[in-house]
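Only one protein chain is missing from this complex, and each of the others stays in its spot.
On to subunit A.
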Amino acid sequence: MSNLKVHWSPIHDDVFCTCSPNKILLYKVVHSTEKPTQKVPSMRQMSDTLWAVEQPKSIEMGMLKTVAWYPKPEPDNMLAIGLANGRVILNNFSGNSESDLIKKEFVPKHTRSCIYLNWNPVDSHLLAEGLEKYRNDSCINIWNIHHKPGNELGDRQRYSSSHSESSGAIHTPYVEIGGPSETTASFCWFKKEPRTFVTGMNTRYLRIYDLRDCTRPQNQTQTKMIRGASVDRQNEHRIATFNENHVSVWDVRNFDKPMLTFQEPKAVSMIRWCPTRKGYLGILSQDSLTVKIYDILHLPQTVGSEELDQYYSERTIKVLNSQIVSSFSWHPKQDSRLLTVTQQGLLRDLIVQEHIPFNWSVDSTLVTAHGKSMSITSFNKDNSIPQDIAVKMKERILQGYGLKSDIIWENVYAIKEEPELYGVWRWLSYAREMLEYNKQGQTFQRGMMGKHLGVKSILGLDVDDMATSHMTNMYWSSDFYRKLACVKQYHSAERSKALQLCGWGGDHHKPELLDTILHELQMDGKYAIAAAMALFNLQISKAIEILSTSKGQENTDLSTVAMAIAGYTEEKNTLWRKTCMSLLQKLEDPYLRAMFAFLTCDRENYEEILTEQGGMQLSDKVAFACIYLDNDKLKEYINRLTRKVIEAGNLDGLLITGLTPDGVSLISRFVDMTGDIQTAALLCVFSLPNEMSKDERVLNWIESYRELLDRWRLWHHRSKFDIIWRAGDNFRVISQAFVSCNFCGKSIACNMPVASRARPHNSYSAGTLTSTKPKISCCPGCRKPLPRCSLCLTHLGTPSGSALYTQKDKTTYSAKMTAIDDWFTWCQSCRHGGHASHLLEWFAEHSECPVTGCNCKCSTLDHTARLAAES
């Protein structure tokens, strides 16, 4: 089996044959879904999805040396078989001779082994045969297969007679090439000039012959690289040959020396140009496990004296693990498809992959190119892949995330599926509320005005200036049936503020506020949280009420807890305590656990609640700490928590830090982990004004987010974002574009105050619109008129942005604005223009400039208008 060869059929896409020295087998390729169900031994796997089915027909023959497949469809699957005695037999697999060519034999004058057979690709009746050296005979015979036996003269005569002499052998070749005792090693026809061929001869010549003049070679070069001559069908100037472990590529136009020579580690056994992919040269070395492919982009070129490099790259194609490749064949039609056979007879059908170029669009679609096809894959709504932040951010902004500046909490409606972001928006909206409240009251102290504060700054922890708080012994609400001992709580104005920020109402003098909050939580179905909050505010019967009235799936759990709490007793080592402990193990809700922890723990020590990891919101823990910890402990706890949230990049932590340097570090960590630049930028903008607004990182986030919106072409969204940003930052944007006068070159807007100063101010407010019109249609600097509208021929000019509109009575939004219809606009190319409304009317029906004699196609030059038209 070691000398196994493989050949694709030149006609059928799914047929190939394998040749061993005494047998030729025909195979048909089938897809694994179509393969015959019964297990036949004559079926072999070629690739993951393809199988080769051995056809029942085969050719068995001794002394088989070489095989060449007839390149025409008729007769079907005809092979020329060269034997060790030099005979050539035409045969097909069916054995029935519907064509007279089948079983035809061509016999050389002297018996010697056949080296190669090669059909002419165009004049397919010509078959070249290479023979071993003989004293007084030529080494290359070219047979005409239509020759009639005995009729040695009729070269081009078609054998049309109806009677067949299949046994009759032909002895005289059409042409003989090469003198006595010359040798030949390889042969290949050219296709573009089908009467010419290249052959390696006499171990040192590569010769090109033309059949029209066979006496001498048309071209020759002296080289040892004479084996395996192969013409590149994609570029017939190129010939590849090899000898031992060298492979050369020649250009027939410059035949003196090889253009390229590759050195292989081992002796080469075959080379083949890929017929479908330009520049692929497949090389098989002896005892090799792989097929090597050189991708020759171009032959070396010289520019001036310098040689251009980078003209080829090499690839190694692994075939099968630890199996020596015996032969390979390029598919004649399909791109870069390679069939290989190993010495053990295993087949492998491969595609030599091109380098796949690809690129991402900003919309998370990936374009890839495979050979001649291109494909687009979108990752927007692919459920098999976890949704990427890029897709998420785009979806959020389209839902209006970050565009609701009036009621900040509304922004979370766009991120319904991401509750982990709720906390920070809750802080922002409470902080904003507090800000508004302070503005009205103007009562808050110490430079905290106008800032979105964190708990830390409210408590004065960041400046180490903590206001004293007084300890109070609070009684449990009296409606509980049992009398309970007091609980220590701490109060101060700052702590109340902090509680307010945490959403706990804060003011213990206003219990109705707490009731509202509890009611809201119950409406949201958060019974456990509501109950816990009630309990921590010492309203034990309220808590029990909430738990027992709960509706929902886990309400059995909740009512059990309600009962348990109802039996609360302060005595230690009671049965109640023990039962609670065992119940505690079963509870999963962190708030229910916290309630028991609160009831059962020693007063003064609330570590269990404060360091809970399960799922209590940070705001609730902070609020709890603000009630029950004294100043030192609170300070220590808040500082510890700050470090923790920064490390974890937990956005909820902004509640504590606010937008301070700590807060920015926290957001930075969040961005590092999630890539969510959107939320980062929004937080920075919504918490304006703040001390960090000039921080490099903050500006970077904002700019990066704006750029992202621009790249998504969400320009309107970006503008809205800019408005929110600038409104918060008290930043005045200076004018960037001016309209200048044709005559004096000054801006027609910035001189307006001068013009208005020339006349007393009140004359405008008293005057009618007609009286101001002449003024706005000329340059305020030089008093020359502005250009005319090319359609209505009146002078242009609007009072927009000028001092003419400082009248006190026109304070409403719409009255302050000049109608956009009156604004002037012009084509950047031909400089003709007019009133916006007139131009819009004109270009609705025309594409050319309205000015007579101007051929400018103004409207087609407008890129954005073009895009709009496309949609």
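Please note the rule applied: contacts are C-beta pairs under 8 Å (C-beta built on N, C-alpha and C of every residue); 3 or more make two chains touch, one makes a residue touch a chain; residues count from 1.
Convention: contacts and distances are computed from a predicted model.
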| item | value |
| --- | --- |
| Listed names "Nucleoporin SEH1", "Protein YIPF", "U3 small nucleolar ribonucleoprotein protein MPP10" or "Vacuolar protein sorting-associated protein 35", with the criterion being the UniProt name of the chain not displayed | "Nucleoporin SEH1" |
| Options A:R135, A:R253 or A:H355, residue touching the unrepresented chain | A:H355 |
| Which residue of A:K224, A:H370 or A:K857 touches the chain not shown here | A:H370 |
| Candidate in contact with the missing chain, chosen from A:Y413, A:Y437 or A:W715 | A:W715 |
| Contact footprint on subunit A, counting only the chain that is left out | 13, 31, 49, 276, 306, 308-310, 315, 333-335, 337, 351, 353, 355-366, 368-381, 384-386, 388-390, 393, 398, 668, 671-675, 677, 680-681, 696-697, 700-701, 703-705, 707-708, 711, 713-716, 864-868, 870-871 |
